[in-house]
Each structure stands twice: as C-alpha cells, then as structure tokens.
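A protein chain is absent from this complex, but the other protein chains hold their places.
Let's look at chain A:
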Amino acid sequence: MTTSAPLPALLAPDRAAQLAAEYGLKPDEYDRVLAILGRTPSLTELGIFSVMWSEHCSYKSSRVWLRELPTKAPWVIQGPGENAGVIDIGEGLAAVFKMESHNHPSFIEPYNGAATGVGGILRDVFTMGARPIANLNALRFGMPDAPRMKRVIDGVVRGIGGYGNCVGVPTVGGEVNFHPRYNGNPLVNAMTVGIARADRIFTAKATGIGNPVVYVGSKTGRDGIHGATMASTEFSADAEEKRPTVQIGDPFAEKLLIEACLELMATDAIVAIQDMGAAGLTSSSVEMAGKGGMGIDLVLDDVPQREAGMTAYEMMLSESQERMLMILKPGREAQAEAIFTKWELDFAVIGHLTDTGRITIRHRGALEADIPLAPLESEAPLYRRPTAETPKQPVLDPATIPDPVGLDKALLTLVGSLDLCSRRWIWDQYDSMVGGHTARRPGAADAAIVRVEESLDQGGNRALAMTTDCTPRYCLADPEEGGKQAVAEAWRNITATGALPLAITDNMNFGNPEKPEIMGQFAAAVRGMAAACTALDFPVVSGNVSLYNETEGRSILPTPAIGGVGVLEDVAQATGLALPPGLDLILVGETRGWLGQSLWLREIAGREDGAPPPVDLGAERRNGDAVRGWIRAGLVAACHDLSDGGLLVAAAEMAMAGGCGASLDPGPAALPPHAWWFGEDQGRYLLAVANGAGLLRAAAAGGVPALRIGRSGGEALVLPGGLAISLAELREAHEGTLPALMADTGMQAS
C-alpha cells in the first residue's frame, strides 16, 4: 500500500481562487477557507467547502431569521436540526415529517426533478426510523400558456406519481396555484409523513471511535454534481444547460432501501444514520461526524460506483439518489450486510470514526482532503442581510368596488378558475389509497386523513390529518399577514376535519436574498408565522429554505408553504366536506366582506390589489377550538374552512362533494352581496348540522360569531332571490378546466 502524503495535491493559488468563484464562494468566504486550512485547498476540499457553504446547505441568509420561530411544545420530540421533525401522537407513537423543495431541478427537468424531490423527502423521514405513510405536495406553476409550462406541469405530476406510486406511499394531499410570477421558476415542495415508535427515533449523531462508516443503497454516479450549488443561484436563460446537475430517481431502489433500513432499524446495530441528499456523501459524512464531535476517515475506493474512473471530487459531490450513510456498532457489519444483500442493495464499509475532529478522504492511496470539521460548521458564513419592508397596501372598501357580472356568473367563473378548479386531473395520477388506511382522500376533506396502522395493531384507531397551505398573493401584498395566514389556514384545515393540530414543517420559497426587498419579505413572513405558531400552539419542527427563486431578475411570489400535521384519536370522528341533504348551514366566524387580494377581485374585477385579509389570531383560536369541539361532540355532519373564493365558493365545493344542493339566505343589508359571498375574511368555517338552533346557542354561549345561512337539499345551489345554479353546471365549470388545458399532453409515454 502506498503511504499517503501529508498533504493532498493542492490547487495553484490563482486556479483555486478562480474555481472558488465558479463554485459560488464569495471572495470573503474563500478567504475564510484559506484561514481554516492554513493553505490553498485541494480540488476535493474546495468542492466540500463550496457545497457545505452554499445557501442550500448552510442556510446562511435565513438562519438568523429562522431562530425566531417557536419550535417547542410538550409534544415535540425533535425540533429543527435533524433530518425531520418528530412529534408525539400518543399511544407511544410518533409522527415524523418534513417538507422540502425541489424547485430548480423541477424546472430544468420536470419529471426527474419532481421524482427525486419525493425520493429525497421520503429518505429524510425513514432515515429517522419511521415508515412513511403519506406524501403531500405543494406546487406553484406559471400560467399554462407560458413557454414550456404545460410540459413542466405534466412532467412534475408524472414525476411525483411515478415515484410515489412505485414506492407505495400514498400521495394524499397538497395544493396547486398558478401565477405568472412562477412562469420561469415553478415550485415543487414535497412533504412526507411517517410513523415510528416514540422511543425508537434514529438520529445523525455519530459516536464511537473506530465505529465503521457504512454506505448502503444505490451506486454512486456522476449525476447531480453541484446540485446544491445550482439550487443556490438565480436562473438565467441557459437553464437547459444545467440539466446534468439534475439527479435521476429510481423509486424501486428507494422501496428496497426503505424496507432494508427499517429491517435493520428493528435491530440495535445502528448508531447513527443519515441519507445522502443535497451534497451527497459530503454533507452526510460531515454532518454526522460534526454532530457527534468526531472525526471521520473515508476511503473512497470502497464506494460502490456506477461509472469507471470517478475521482474523489466527483464521488464527494455526486447527488446520486437512494443512498444512505450509517455508523454501525462494532462487529455488526455482517448482520447489516445480510439484510442489504437480501434486498439486493449495495453495502460497503467506506471508513471509520476517529477522535481527530477532522474529515480525511483517501482515494487510490492518495490523500484527497483533510479538513477540520468544527470550523467547517462554526465558521460557515452567516449573513444578516439588509431588509426592506414591503409597503402596506390600502384596505379596500367593498362599497367602492362594483360587481360587474352578478353572483351566479362570478361563481361559475371562480370554480372554474385555475386556482379553484378541480385538481382531479392531478390526483387521479397519484395512488392515494395504497397502504389501506386512507380515510379521506384528496378532495374529500380539508385535510387528508390516514389511519395509523401501528395504532390499529395495538387496539387503537388513531389517524393523522395532514395539509399543505400558503396563499402567495397575500404574502406578496403583506408578507407578515401572509405568513400568519399560511399557518392559520393549515391549522384551520386540520381543525375542520375534527383533528387537533400539533405542529408544522415550513418550506420557505423566496427570491434572491441579496435584494433587501426579498430579505424583507422573508423576515416579515417569519414574523407572521411565529406569531401564528405561538397563538395556535402549532410549533415548527422541521423546514427547508429555497432562495434565489428568480429567473432573469424576476422573483417568484413569496411562498412560505406550510405543512401541518394533526391527530384524531378515532378515525371514525373524521369529518369531510361532502354536504348531506336536509341540514342547516351554519357560518362560523366574522364576515366583513374583505375583497382586497381576493380571488373574486382578481378573476372577476381584474385587479390584484389592496391589503390582504388580516388574521385575528385570538378569533382564529376561539372559532377553531369551538368547531373542533362540536365535531368531536358529533354535532357536525360536514365542515369546510372558508379560504380562496370565500363563502359561496365553499358552499359550492361542499355541494359538489356531496352531490347535494342548498338554498341560501340573503346576507346582511349593510354589505354588497358580492362582498358577503366572495370576501375572504379569515377564521371562518361553513358547517352542516342537524340542529342549527342548538348550534347557534352553543356558539353564542362560547362567544363565537355564527349565523344560519341556508339549508341543504335539492340539485342546485339556490341563491337569495331564487336564482338557481345546478350542480351539473357547477361541476362542468369546476371539472373541465384542467383536463381541457392538459388534453394535448396526454399522448406521451413517461
């Protein structure tokens, strides 16, 4: 064996500085690299610094703000900082969940970008010892007539389905918006929720000098090199040229990896485990050793490789998918290898832990990198970038905004509009039922409901309620109110099923943080989110930040997507939105006819302006707690939160879901009818109940604003004054939009 040189082959100083800039390191950041190493770096070392200090991996622009988010509650087992968040859901069980973006890859290569987004978030969850039981996704597309956009929509939907369907995790919910500001930068945020025993959570903290470092899963190829760096810059017109930085997914390998990891996790062989996600082998090895305060020696010759002649630099930066890094207890290699061999996956011991506090990397007998781990983390750049407040928009007086079309035409237009039309075309391509526990599938309730098999096995009937929410147009107009609203809507959607909201994951999608107005949006959104999380006892347990969502200098709408999880003690209590006949319709919450930033204003009046509806967090909490109590008392047959499109759209959605019409009473004389029916005041629900008078008495006793607004029955929505819109007309408008738009994408094989 060749003895390793004391130093790796160093780059020439000029070349190193030039490459550092190419890899996205700013001059002062590169100076810090030189100070840490006390010399110029080798190519592999430079690669490691550049990905670890990329925005994507280091959160250098966002960390100072994210600290403001509340992350603790008695039921929080693991907050932010691990692969995913963990909460106690009772019966000794835990829900493990996170949402993560795959925006840039999904625009460059929609199918694989979206597919690997799903794969990555699944690994973040099962790496903690949880069996994934549900996938959700929050998607933002540009307008379908924008260049390439239909291909992006089609590819993203096929990619999410192609991956999730194959691994056998049901895709049960999510949301989709369309806006021209996403024309050059769509958003793909994928969320996975898993179940583990609360006392069997695995983490990435490596311990035990000499313990073997084990690589399992698929082989390493040259795909995705510098993916994390790509995700940390703006797009220019040459986005297509970045296709080689997009990874290729193999959901079959992922399925095997899930089963093999869970099988090994049932033993006590594992000390620590982490998936190889962004920045692959680099971030997994650096983070595991760093968290445990250890050193780590890697020998790359033993890394399973897909291609011949790979260099150390390529192996350390590859983002090949479906790979995990584990620290095993000494002597347990054979036991682990047998499991991975059974599942036909690669298994290799590629190094061991040391007490040096350094990462050393050897390949073909040569030292390729030797970096102290502590400063790689502690000296990582951290910026408090300048912020500029978003100017407040005026509050619009509904009396000054005339209704140009009438309620019936407006309703039909709205239920067929891009942001409100049926998402059936999308969810019909996702297997939402695999697993056998999906109690409310997409479109059936405000949150997806999946029963927990482990609860059933021990005589319980517990279920999770899950949702993703954000209203980006509110966030643009007022990022603080928008941030508040995103959290509140997630809380409301879970409440509307009867479940108790427990915690959220956040996926912060913003533009270029080096622009003060963008950093200002970010800071304000965090402020609003923090206020809502605190008021609603709804802490953040995991999250992801995606910045530089800009193409040619134009940023996306600020989009802090929230993934919420709640628990139902008995799945039989789950309430959906399908309207049954013969019931009173009760509106809960205060209606002031807020038209600013409403969909009615945009779609009917052709305006996108005004202040968005404010969220009164006290009222939100009071109204929601009351509604949940009524559902749990068995008083509510159907429930729907009021959001985009307001009261009349909510009533129409309930009617379509239940195949049952309703007769509606006039609103208060003080408000213009279109403001009453389409205003987007927050903190509201529409309930169908057998005993309306009784419910109104209960509401009055609890100080909750409530009003009977009609009664269900018949085949049409009958507006005050007698104008009837048949369910058939509503359905045609609602269901027709996406199939018609996407019809010409149907004949391509995936």
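The working rule: contacts are C-beta pairs under 8 Å (C-beta built on N, C-alpha and C of every residue); 3 or more make two chains touch, one makes a residue touch a chain; residues count from 1.
The definition used in the following text is that contacts and distances are computed from a predicted model.
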Missing chain's UniProt protein name, "cytochrome-c oxidase", "Phosphoribosylformylglycinamidine synthase subunit PurQ", "Branched-chain amino acid ABC transporter permease" or "ATP-binding cassette domain-containing protein"?
-> "Phosphoribosylformylglycinamidine synthase subunit PurQ"
Of the listed residues A:E29, A:D250 or A:D478, which contacts the missing chain in the full complex?
-> A:D250
Of the listed residues A:D346, A:D431, A:D469 or A:E550, which contacts the missing chain in the full complex?
-> A:D431
From A:L10, A:L34 or A:C166, residue that would touch the chain that is not displayed | A:C166
Which residue numbers on chain A touch the omitted chain?
-> 158, 161-162, 165-168, 250-253, 255-256, 342-344, 427-439, 441, 451, 453, 461, 571-572, 746-749
